[in-house]
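Note that one protein chain is taken out, while the other chains of the complex remain in position.
Up next, subunit A:
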């Protein structure tokens, strides 16, 4: 029942939200809905496994598609991330004013429903449904409430992902025809017998779809523009949760289904990832816009996770699980700071900012915590994840790990550079009359900071939660 509720609560409250006229009502409604989902998700994560066994109902008997949801460790972890993110995002942007607030929050909640569905579905057709359903609200959100160039940029984002999804759809139909009982079930896909040539073709059909979503170099070109132009509340979800769809899908639908093709191409994919890591880190150093900097930094982090997945080492995979959660909350924290600055000062350019720490000490302290987490300093949550991922990559190939390791230094360069340019030095015209950010922003950031440190010292809960998935995937491949 819990998996159904996780999708149903945001979907129903989202649809109702379209009809809420006032801004205040819509905000409160969305917040209540998000908290309700969070409560259900936490219950689902904490209770014993048998209590949250999946749901399996008849859907399209003639085609062999079923409405199957299941919650293994990875699904629980990502549902928890989704459920945690939305209240934080709503809380942090509570003071922001949106045109047509009812529709804005409605689409946000529908997006949440889509994301939950992606993480829970274990029927390929259902998975595809939710995969697209998460895209449509995001498209409308970014095009309606984004920045100046939003329409063209969002459309690029949409077309990229749509092409990818269609390729995946072909793969799904083909695999469906190959299964023993003509079904779309995940287990049926796992046991399907394919020749190497078929695996290679299908591997690329699926991989391109997922690579665009993550994004992996060279499929990333939509991402910095989309992150920059989207309203920050949506960007938080896009980079905190939505990119995890790609990583999740690789672990769930790609590695175990095409093990031979993965073994054939893992080198190439990791090479692409490493190029992406270095490339995006170098570009991040040169950025003059907070949002673009975070966007490029995010490409680097995701690239490392993708590389660790394809390295196929248990410790690396475990690290990916930890890092998927951690990256989600860290990057949301960074976006919240960026949004707080933009809302107050009306600019995101480093060249127009400086000395903010004097005016907004609270925000400065919290940003520094987020920044440390972004560099993966020990004691922050990201350290654990990155350490494990580098460990896995190192076991796979020393040179790849060494080259990717340069990104740690580069991350420090651009992240600390950002802190310095925005918060230290003398105040400038824009920051002359700045004040500290409002209570809700600080509250959310403080919650995140506490989370970052707790998970940095004691990451065991996440590792334990996702252990079953890691074991299952690793045994499947080897």
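Note that in this section a residue touches a chain if its C-beta (ideal position, glycine included) is under 8 Å from a C-beta of that chain, and two chains touch if they have at least 3 such contacts; residues count from 1.
In the analysis below, contacts and distances are computed from a predicted model.
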### Query
One chain is missing here; what is its name in UniProt, given the choices "Tripartite tricarboxylate transporter TctB family protein", "ATP-binding cassette domain-containing protein", "RsbT co-antagonist protein RsbR" or "NADH-quinone oxidoreductase subunit N"?
"NADH-quinone oxidoreductase subunit N"
### Summary
Among the options A:29, A:98, A:129 or A:296, the absent chain makes contact with A:129
## Note on the structure
Where A:1, A:32, A:46 or A:60 are the choices, the one touching the absent chain is A:60
### Summary
Per the whole complex, from A:155, A:350 or A:387 the residue touching the absent chain is A:155
### Task
Among A:174, A:350 or A:387, choose the residue that contacts the chain missing from this document, as touch is defined above.
A:174
### Task
Kindly note down the residues of subunit A that lie in touch with the hidden chain.
59-63, 128-129, 132-133, 136, 140, 143-144, 150-151, 155, 158-159, 162-163, 166-167, 169-170, 173-174, 176-177
